[in-house]
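The complex appears here minus one protein chain, its other protein chains still in place.
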Amino acid sequence: MGSLLETMRETPVGEFASEAAVAAAAAIEVPAEIPATEAPNPALGACPLPMDDYPTVVMAHGGGGRMSKLLTEQLFFPALGNPLLAAFHDGSVLEIGGARLAVSTDSFVISPAFFPGGDIGSLAVHGTVNDLAMCGARPLALSAGFILEEGFPMADLWRAATSMRAAADAAGVQIVTGDTKVVDRGKGDGIYINTTGIGIVPAGVEIAPTRARPGDVVLLSGSIATHGIAILSVREGLEFDTELRSDSAALNGMVSTLVDRLGRSVHVLRDPTRGGVASALNEIASSAGVGISLDEARIPVLEEVRGACEILGLDPLYVANEGKLIAIVSREVADEALAILRAHPLGTEAAIVGEVVEDHPGRVFLRSRIGGRRVVEMLSGEQLPRIC
Amino acid sequence: MCLGVPGKVTRIDENPLGMTMGRVNFAGISKDVCLAYVPGVQVGDYVVVHVGFAISRVDEAEARRTFDYLATMNELGELDIPQPGDPHAEAVR
Partner (left out) sequence: MKFVDEYRDEAASHQMLDAIRRTVTRPWTLMEICGGQTHTLVKFGIDQLLPPEITLVHGPGCPVCVTPLELIDRAVAIARRPDVIFTSFGDMLRVPGSDTDLLSVKANGGDVRIVYSPLDAVRLAEQNPDREVVFFAVGFETTAPANAMAVYQAHAKGVRNFSILSSHVLVPPAMEAILSAPGNQVQGFLAAGHVCAVMGYWEYEPLARKYRIPIVVTGFEPLDLLHGILMTVEMLEEGRHGVENQYARAVQRPGNLPAQEILKQVFQVTDRQWRGIGGIPQSGLGLRGEFALHDAEARFGVATLTAAEDARCLSGQIMRGLCKPEECPLFGCECTPEHPVGAPMVSSEGACAAYYHYRRA
C-alpha cells in the first residue's frame, strides 16, 4: 500500500495521469497498519456448498447468474468471509485515514480475444475502471496480470497491450504494476488478463446496492445486450453477419458528472456485465430487500440486437453489456439524472426504465409490451440459444 | 415448436446439389439460410426462418387480415377501446 502511493507520488504529472488524481493520492495519509480482518474460523471445516449437486465447477458458475451467486455465497464467503466481502458489491470500499479507497478486481477470459468493437485488453481496462466507478470512486490506477498460453502470438500480445494503454489513457488511469505467467500449450485459452484497480470515493457519495429505496427511479444509460450479441456474431456455430460492435467503454467520466451534480441522490450504480440487466437488478433487489418494476417498452435495444436475439431465441435482459450502467436515483432527481446521462456521448440513448417498489421484495417484475406482467427471474446458469 | 422468425431475402445462390441457399436479413443482421423449401422465392420477399431454413413465405396480404379484422370490429362500434393518443386511454388502463 505504502509503496504504491510512493510510486504514484513519484510519477510525474504528465500526459497520462490526471493532476487531480495524483494530488488526491498524495493527500492520503497511510496508517502504519491496515486493520486485520477476523481470524479464520477453525470450525468452518468442510466446504458448505452442497457437493452432491456440484462436485466440480461448471460453466454456469461463471455465468453471472444464480449459480455464480451461489458459489460466492456458499463457498467463497464462508472461506474468506468478512463483512466487507459480504456486502457483495462489485468493489469494496476501505476506510483509510479518513479517506475512502475503493478496490476492485476482475478477470477477463473472453474468446475470441479480438472482437468487433474491442479486445480483451481494452475490455480488461474498462471492466475494472467501471467496477470502481460503480462504487462511486474515481479510478486512479490499475494492475494487470497476464496468464499467457505457450504459443500465443507475440503480435497479438502487443496488440492487446497497446489497446490497454489506449483504454487507460482515455479513462484517465494508469496501469502501474503487473505480472506475467506462461502456461503450457493447451492449459489456457491464448490469453487471460486480470486487472485490479483502486480509486477514491469522494465525500458526499454513498453508493451501494442496499441504498435502493421504494420510490427510487431506475435508469439505463443506453441500449442493452449489444456486447454479448457482438461476441456471439463471431462465435463458431452461431455466427451471423452484422455491423454490431461491442459497446465496451469506460464509464467513469459519465459517473463523475452524475455523482458531482447529484451527490447522495445517486443510490445505486451497477454495470450489467455477465448475466445482463436481469441478473444485476435481481442482485440489487435482493441486497436491498426491495422490489423492482420494469417497463419493457422503455428498455432501449438496438434493432439489430433484437433481430439477433429473435433468431437465436435469447432474451436481451440476460445478455452481457460492457459499456452501460444502471443508475438508481431518488425520484426528485430522476429527470435531471436522465438529462445528465443523455448529455454524455456514452449515454445518448439513456432512458428511465422502471422504479423501485415496496411490493415483492427481492424480486424483479416486468410490464410486457402488451401490458401483461411477468417475473424477471435470476438466471440459473448461462442463457443458451433455443429453437423452441 | 417453434422459433420461426420472419426475415427479408437479400440474396439467392443456386447450388449444384439443388439446395438453394440465400441470405436473409433480420432487422439489420444477416444469416445464410437454406431456401430449398421456398422455391420461387424472390429477393425482397419475406420468409419465416427456423434453424437456418426458410419454411414458408410470408403472404403480405394475409398478414394484413388480422388488422383488417380489428378495424372492422372498430367500425361496427362494438368496442369502445381507446387508441394510443386518445386522452381517455390512460384512464381506461
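To keep things simple, chains are lettered A and B as they appear, and every chain counts its residues starting from 1.
As a convention for this text, contacts are C-beta pairs under 8 Å (C-beta built on N, C-alpha and C of every residue); 3 or more make two chains touch, one makes a residue touch a chain.
These figures come from a predicted structure and were not determined experimentally.
**Student:** List every residue of subunit B that touches the chain not included in the displayed model.
**Tutor:** 1-6, 8, 17, 19, 26-27, 31, 34, 36-39, 46, 48, 50-53, 55-60, 62-63, 65-67, 69-70, 73-74, 78-79, 81, 83-84, 93
**Student:** In the full complex, which residues of subunit A touch the absent chain?
**Tutor:** 53, 56-60, 66-67, 236-238, 297, 303, 306-307, 310-313, 363, 365, 367-375, 377, 380-381, 384-388
Definition applied: only the chains that are shown with their structure count from here on.
**Student:** In whole angstrom, what separates the CA-based centres of subunit A and subunit B?
**Tutor:** Here the centre of subunit B sits 38 Å away from the centre of subunit A.
**Student:** Which of the residues in subunit A come into contact with subunit B in the complex?
**Tutor:** Residues in contact with subunit B: 233, 240-244, 303-304, 306-308, 310-311, 313, 371, 386-388.
**Student:** Please give the residue numbers of subunit B that touch subunit A in the complex, ascending.
**Tutor:** Going through subunit B, the ones touching subunit A are 1-3, 5, 7, 23, 26-31, 49-51, 93.
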